[in-house]
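Below is one structure, written out as structure tokens; comments come after it.
Omission of a single protein chain aside, the complex is shown with its protein chains in their original locations.
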Amino acid sequence: MLTQVLFCFLAATAVASAIGVVVVRNVVHGALLLGLCLTMVGGLYGILGADFLFGAQILIYVGAIAILFLFVVLLSGRRAEFAEKPLNAMAPQAALAAFLIFALVGGILAQVREALHSLPPAAAATTSSVGDLILGRYAIAVEVLGLILLVALVGATLMARGLDKERV
Amino acid sequence: MLEYSPLLFLLPLLAFPAILFGWRWLPSKGASLGIAVMGACLLWSAAALTSAIFADLILPYDWTVSWFQFGIYDVALGVHLDGMTLCMLFVVTLVSFLVQLYSLSYMHGDPRFHRYYAFISLFTASMIGLVMAENLLLLFMCWEIMGLCSYFLIGFWFEKPEAAQAGRKAFITTKLGDLGLTAGLLLIFTTAGTFSLNSLQEMVKLGYFPAETAFWAALLLFCGAIGKSAQVPLFIWLPDAMEGPTPVSALIHAATMVAAGVFLVARTFFFFEVDPAALHIIAYFGAITAFLAALMGTVPEDIKRVLAFSTISQLGYMIAGLGVGGPQVGMFHLTTHAMFKALLFLGAGSVIHAVHTNDIWKMGALSVKMPVTFITFSIGVLALCGIFPLSGFYSKDEILHAAAASGQWPVAALLFITAGLTAYYMTRVLVLVFLGDARDRERYGHAHESPGVMTAPLVILAVFSVFLGFLLHGKTWGGLVPVKLEGHHHEISVLIVALASSAIAFTGIFVAWAVYRKRVVDYEELRLKFSPVWSFLYQRMGFEHFWLFWAAASYRFSAFLAWVDYHILDQGLVDGWAVVTNLLSRAGGWFDRVVVDNLVDFWGWLTARSGQLVRGTVSGFVQSYLLYLILGVGLILALRLYF
Partner (left out) sequence: MNPIAYFLVSGALLAIGIFGAVARRNIISVLMAIELMFNAANLNLIAANRLLYPDTAAGQTLAIFSITIAAAEAVVGLALVLAIYRKFDNVFVEKFNLLKG
């Protein structure tokens, strides 16, 4: 019962704040709403029993990415731009496409509805099994991922500094 | 030495451009080159002829080189030399050489002196080529080059309208005969497939050539001779050809142009031999020509006209001689006639040079002023009259004897009368020019003997006129030209013929002497009394009018044809087709414009429109691309889900 109430709260807040992210005029507000939405999704991870993911979501997304967005907004934006229209001319088509995708997802779920009547019980201590997988079976993938992160870091640094000769 | 014979043709031929373009750098304006070349040719041909008569020169000599091939036919460029050819070459080169020598003085100071010599060289070259040609095609080419040269030389003083007219007349009239010659060549080639005279002779002899075709070929070839050798009815160009310089007249009348026709008949005589009818036809043509021309020769007052009619008359003799006696008879007269006719013309030129007129009524008593010319001219007159023992006697007697022996009495009678007439009109000229009183004192006062370079050729030709007949008659000439017609119907004594012809000639001389020297009758009165006859003869018996009538008729006919061509063919048929074509192309144009063009435009429009439509999707907005991507994914998903 408590789980259901919690889920309803988390899901409703997540969806509402997500809508807020894509419609609010002020991007600073958008970034803050993104942080809220990500937190709520992290909560959903939590009630699904993925406790490690819950922590990772809060730390990485909310603590790093959302804040990064906020920095960039503050670095690049101007007050005048907040007064302009947030959406472009393709908004109706975009809404239609989004609804189409949502309807298709709904369609898929309708087809598999009978198979999904209840959730199995959560396994205990998922963190340790995640750790086993990361350092065991998927160790090479994790190494590659680290390489990707390194490249992204170096590339982001270069691009953010600018490629002009005099600035190097 | 005979292997050098092609040079005989090539040297004068090359002298033509050399003189025409290089006269500035040649001594005496190019005349020296022409005379030197012709002198060399004369030496060669004299040596060849001498060794042919007195030594054992192997004849005939043939030399050919392949010229061109078409299909299975091989046309060769060749030289054929036999006794007749060598003799002809000697005559041509001698007369041409003497004429060129003579012209040095006669043409002195003429503004187109070098052109004169260039054309004389080309003229002689073409005659030499015609004589030596082994092949009818080459012969025909030389024949036509000669026609061209005659046009240039007769119309040499083209500032005078009469000279230009005469040049045109000569060219067109001979061309009329050449039509027949061309047709004859085509007939011969289609029948035999070769132009080679030797092969043709073999074929005719062996009977491979159909006799009837040979008859028609002979007549067609004779058409060419009628034009070139001035036979009735195409002789009208020759009297007018007197408008050219007098040495040219000598060349034309003695050695080249008119001799070519006679030579052609002699050269292709094997065609004529096949059918006696062909021989009869040419005998009658010759006899009639000889008689009519002699009649016409009795009236002109122009000394050169008289000589021209005399030439026509003598050419008629030669043709008749060919018809009744064969090449041996005809060519003998051609050879001797060349000598004394050249002599007479050059003598006449000398007189004209002295008194500056052609009118014999303005001359007279010139024997005192011009003794050399008088003596040589008299020799020429006597030779032409056929007085023993001058050369004309031998050759004329041969013809008369052959005519009498052949049994064709009309021919023989005409020729005998002609002999008398010839003696009459030549004596008339001689008396009026050189004897009697000087009718024009002023001209007489200025007259003087011509320089040595003019009288020397006269003397040389006079010597030949005296001795050539004696040298060549009988066996010598028979050795050179062996072709003589057999089958005489009547045995008739040579002596009787000689006596008869001499009697007739003396009668002619006597009558002329009596009328013009002794004045036993007043010739002016006589002329008035017989005025219609006189003017009929003076107007050349209406031949001029005859041809003018035909020219006018053919002009009207071609005007009518032109009218038909313009109004019916051009305006009716051609323009009618143009209208039809125009309408058709309008319809085609409409179809093209409306249907085809619109189809093309439609495809262009379609492409452009669809391009614009698709272009609208490529807006450059990355987000629109994202939208398409999402729609595409959605489409695939929907397909995967529901289908």
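Order of writing sets the labels: A and B. Residues in every chain begin at 1.
Keep this in mind: a contact is a pair of C-beta atoms (placed from the backbone, for glycine too) under 8 Å apart; a residue touches a chain by one contact, two chains touch by 3 or more.
Here the structure is a predicted model, which is why all the values come from computation and not from measurement.
Asks: By the contact definition given up top, give the residues of chain A that touch the hidden chain.
Replies: 3-4, 7, 11, 14-15, 18-19, 21-22, 27, 30-31, 34, 37-38, 41, 44-45, 48-50, 52-53, 56-57, 60-61, 64-65, 68-69, 72-73, 75-77, 81, 84-88, 90-91, 93-95, 97-99, 101-102, 105-106, 109, 113, 116-123, 126, 129-130, 133-134, 138, 141-142, 145, 148-149, 152-153, 155-160, 162-163
Asks: Of the residues in chain B, which ones touch the absent chain?
Replies: The missing chain touches chain B at positions 615, 618-623, 626-627, 630.
Simple rule for what comes next: only the chains that are shown with their structure count from here on.
Asks: Where the CA atoms of chain A average out and where those of chain B average out, how many Å apart are those spots?
Replies: 119
Asks: Mind pulling up the chain A residues that touch chain B in the complex?
Replies: Touch list, chain A to chain B: 88, 90, 93-94, 97, 100-101, 104, 107-108, 111.
Asks: If we count contacts the way the header does, which residues on chain B are in touch with chain A in the complex?
Replies: 621, 623-624, 627, 630-631, 633-634, 637-638, 641-642
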